[in-house]
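With one protein chain withheld, the remaining protein chains of the complex are depicted in position.
Chain IDs A and B follow the sequence of writing; residue 1 opens each chain.
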Amino acid sequence: MTRKSQPKKSWLFLIINWEEKLMNEKYSFFKRVLNSENTSGYVFILPWILGFLIFTIIPILSTLFLSFTKYDLLTSPRFIGFENYIRMFTNDPKFIKSLKVTFFYVFVSVPLKLTFALMIALLLSYNSKLSPLYRAIYYIPSMMGGSVAIAVLWKRLFSSDGTINALLNLVSIHTDISWIGNPKTAIWTLIILAVWQFGSSMLIFLAGLKQIPVSYYEAASIDGANVFQRFFRITLPLLTPIIFFNLVMQLINGFMTFTQAFIITEGGPLNNTLFYALYLYQRGFQFFDMGYACAMAWFMLIIIAILTSLIFKSSNFWVYYESKEE
Amino acid sequence: MKKYKTYSILCVLFVLFLLLGNIGLSAEPITLRISWWGSQTRHDRTLKVLELYNKLNPNVKFETEFGAFSGYWDKLAVQAAAKNLPDIIQIGYGYLEEYAGRGLLAEITPFVDKGIISFKDASPAIKEAGMVEGKLYAVCLGMNAWAIAYDPLAAEKAGISISKTGLWTWNDYRRFAKKIYEATGLKAELPFMDEPTNILAYYLQQNGLNLYNSTGTGLGFSDPKYMQEILEIFLDLVKSGAAPHPSEYAVTRSLEDSLLVKGKAWLYWLWSNQFVALAQAAKRPLSLTLPPRGKNPGLFLNPSQFFVISANSKYKEEAAKFINFFVNNIDANKILLAERGVPTSSKVRKALKDIVDPIVKQTFDYMDLAARNSIPTVPRQPAKASEIKKLGQEIFQKVLYGEISPADGAKEFMKRGNEILQGK
Partner (left out) sequence: MKDRKKIKSILYHLIVITFSYVMIYPLLWMFFSSFKDNSEIFRYAHILLPQRFNFENFLIGWRGFGGISFSVFFRNSFILSIIGTLGAVLSSALVAYGFSRNKFKGKKIWFGFMIATMLLPYQVVMIPQYIMFNRFGWVNTFKPLLVPSFFGQPFFIFLIIQFIRGIPIELDEAAKIDGCSKYSIFFKIILPLITPALITATILSFLWRWDDFLGPLIYLNRPTLYPVSLALRMFADPSAISNWGAMFSMATLSIIPGLLIFIFFQRYLIEGIIATGIKG
C-alpha cells in the first residue's frame, strides 16, 4: 500500500515544482496559458473526464449497441433490431414480474425508511448527554446493511426455525412460518432490512432539524400552535429540500438492490423477490444472454431517468426553498 | 590457498546443484488450473489428491478454483466468455452439451488413443456418457443415482415396512406418507426442490418416455398428463400435511439443514452419493431404497460429475494425465473415498470395498440395486437443460404453493419448455 502511494505523492510534488518553474518570467506564455482558468479547470477535472469517457461513456454506448444484438459472449454479436425489447414486454413474464417486484419494493421501502428516519430524527433532536451514543446505535445498521454478513444473518433470523419465530413464540404467537419461504412475506423481510438501515437518512434529517432557527418555533408557540401544527407548518416544509435529496438517492439505490436478494432469497419464492438487478445479472451471467441483459440495463436507465426527472419536476410544487444567497 | 579450496568446493556444489536441478526439472514446470464445486469434505479431499500428484510429478503445480455449487456456473460462464477457463473443469452432466456445443471443451479422444487416459476398467457406458454428438469430451468421475433415504424406525412405529428393494407403488408412497404422518407427525420431504425436473424425468422414464427428445430440440413428451399426475401426487401430500410446505424449500439449504436431519421428516429424496453426508448429519440409522416403481424402470446410472479439458488450455496432455490419475489411481481414490459417487473403474471399486465405512457401503450396495432397476442409457441433457431446470422449479413452486392447478402448471411447462428448447 505504501509503495503504491509514494509515486502518487511524488507526482504531486513534481507538479508543484514544475509549476513553480513555470512561474518564472521566462515562461510567461506558458504561464498565461496554464493559469488561464480554462486550462486549469480542465487540468483538474482531467482525471474524471478520462474516467468518464473510458469507464462510462464507451461502456454505455456499447451497452446500447449490444442491446440490439443477440450476444452470448462467445460468438460475435448478431444484430436483431428491437427483438430484445419486444421480447421483454411480450414474451417474458419474469421480466414483467421483476419490474413489479422492484417497483413494489422501492415504493414501499423508501417512504417507510424516510418516515422512520424522520421520526427518529425528531426523537433524537432533543439533546441529552446520551444523544451521541443513540445516534451511533441508530446509524450502525445503515453502515453495514449492504454487507454479506448481514445478508447471511437475515436469512437465519427469518427462517422457519429462526430467531424471529423463536421470539414470537415467547409472546405465545406460535408459528413455524418460513418468512423467507412464504411468497407473501419474503419481500417484506427485504423491506424490513431496507428500513432497518434508515440511519444515514436520519443523520441528514437531524442536521436539517438543527438548522431550523429556534425563533420560528418560539414565534409559533406564542401564536398558540400545538406540536402537530408546528411540525406540519414549520418543520416539514423546511425539511422538504432534504426529503427531496434523500428521496432521489434512496430511489436509485432501491432500483439497484442486488446483494440482499441474491443472498437472502435468491429471487424466490415464486420469483416474488426477483429484483430487476438480480434478473439482469441472471440473464447476463447465468444464461449467456448478454444482448437481452444490455437491453434490460438500458430500460432500467430510462426508468430511472424518467423517475428522477418526475421528482425534479414535481419538486417545484412541494420543495420549499428559503431564499438563498446564491 | 584456503580461499581457493572454498571456492572450488563452492563451484563443485554449484555445478552439482545445477545438474541436480536440471534432472529434477527435466520436465518443464507447469501450472494447471483446476476448478470444482462441492462441500468442505470434497475440497479437503481433492486438495489432498492434488498434493499427492504434485509429490509424484514435481513439475506440475496446481492453481485451484473451487466453491459451492450455486455460484459455480455463473463464474464458469463468465470465464468462458473471457476465454479464460481453467485447464481442468469439473462439470455436471446437464452442462456438458452446452459447453461442448459452444466449442469450449477439448476433445479427449487423442489422449485415449495415446493411452494417456484409460477407460479399460470402466464399462463402455461410462465412456459413452462423456460423448457429445459422437465426440468424447469428458471423463466421468463417479456414478450415482436417484434414491430415497428414510428413517426405518419411523416407518416401524407406524407399522409400515418398506422393502429394501423398493417394491412399492406410487399409491403406496402416498399411503405410507400419510400413515406415518398421522402416527408420528413426521413428514415425507418433497423431492429435489432445487431441481424438480428430476422427479418429472423419473416419472416419464417409468412411462417409457424422456424429458427431452432425442435431438434436444423439444420436450420428449407431448401429453401434459404425466407432469400433471406427478404434480398432483405431491400437491396432495402437501395439502394433507404429510409433506412439508414448499416454503421450506424456497431458500436452498444444505443437507445438514434438512428436515430429515432435524428430526422433522422421515423421508428424503437424494442423489446416492449424498447419502454419506446425510447419514452422518442425521446421527441416526437411515436406510436407502429405490423410489416407487412404475411400468418401466425410471432410474438410470448417472455420471455424477465429469472432468473436462478446456479448449483454451495450453497443457492439454498434462491435464489428461492428471485426469487419468484422478480416475484410475488407487491411492488417489483412497483419499477421495467415493465422495463423487461410486468410482467408474472396477479395480478402484474393488480396492475401496474393503476400506470404505458401513455408510459408504450402503451406497455401494444401493448402486448395485439401482443398476438392476435402470434404463440402459443415460438420458440426453440438451444445451438448454439448465434453463429448463429453472423453469421446472418455477412451475413446481407455483403449483405446490397453490397458485395454479397441476393441469395449468403442466400446460405452462410444456409450452414454455418447448419454446426454450426450440431457441425462441
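Here is the rule we go by: contacts are C-beta pairs under 8 Å (C-beta built on N, C-alpha and C of every residue); 3 or more make two chains touch, one makes a residue touch a chain.
Predicted, not measured: the structure shown is a model, and the values here were computed from it.
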Which residue of A:F104, A:W196, A:Y217 or A:F287 touches the chain not shown here: A:W196
Per the touch definition above, residue among A:F103, A:Y139, A:Y216 or A:F287 touching the missing chain: A:Y139
Options A:I80, A:L236 or A:I304, residue touching the unrepresented chain: A:I304
Residue among A:I80, A:V108, A:L153 or A:I177 that touches the chain left out of view: A:L153
For chain B, residues in touch with the removed chain: 38-40, 43-44, 47, 63-71, 74-75, 78-79, 81-82, 84, 251-257, 262, 281
Residues in chain A touching the chain absent from view: 1, 4-5, 8, 12, 15-16, 19-20, 23, 31, 34-35, 37-45, 47-52, 54-56, 58-60, 62-63, 66, 73, 120, 123-124, 126, 128, 130, 132, 134-141, 143-144, 146-150, 152-154, 156-157, 161-163, 165-167, 169-170, 196, 200, 203-204, 206-208, 211, 241-242, 245-246, 248, 252, 255-256, 258-259, 262-263, 277, 280-281, 284-285, 290, 293-294, 296-298, 300-301, 304, 308
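Note that in this section only the chains that are shown with their structure count from here on.
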Distance between the centres, which are taken as Cα means, of chain B and chain A, whole angstrom: 41
Of all residues in chain B, those that touch chain A in their complex: 70, 73-74, 77-78, 80-81, 102-104, 245-252, 262, 386-387, 394, 397-398, 401, 403, 424
Chain B-touching residues of chain A, taken from the complex the two chains share: 72-74, 91, 155, 159-161, 177-178, 180-183, 186, 264-266, 268-271, 285-288
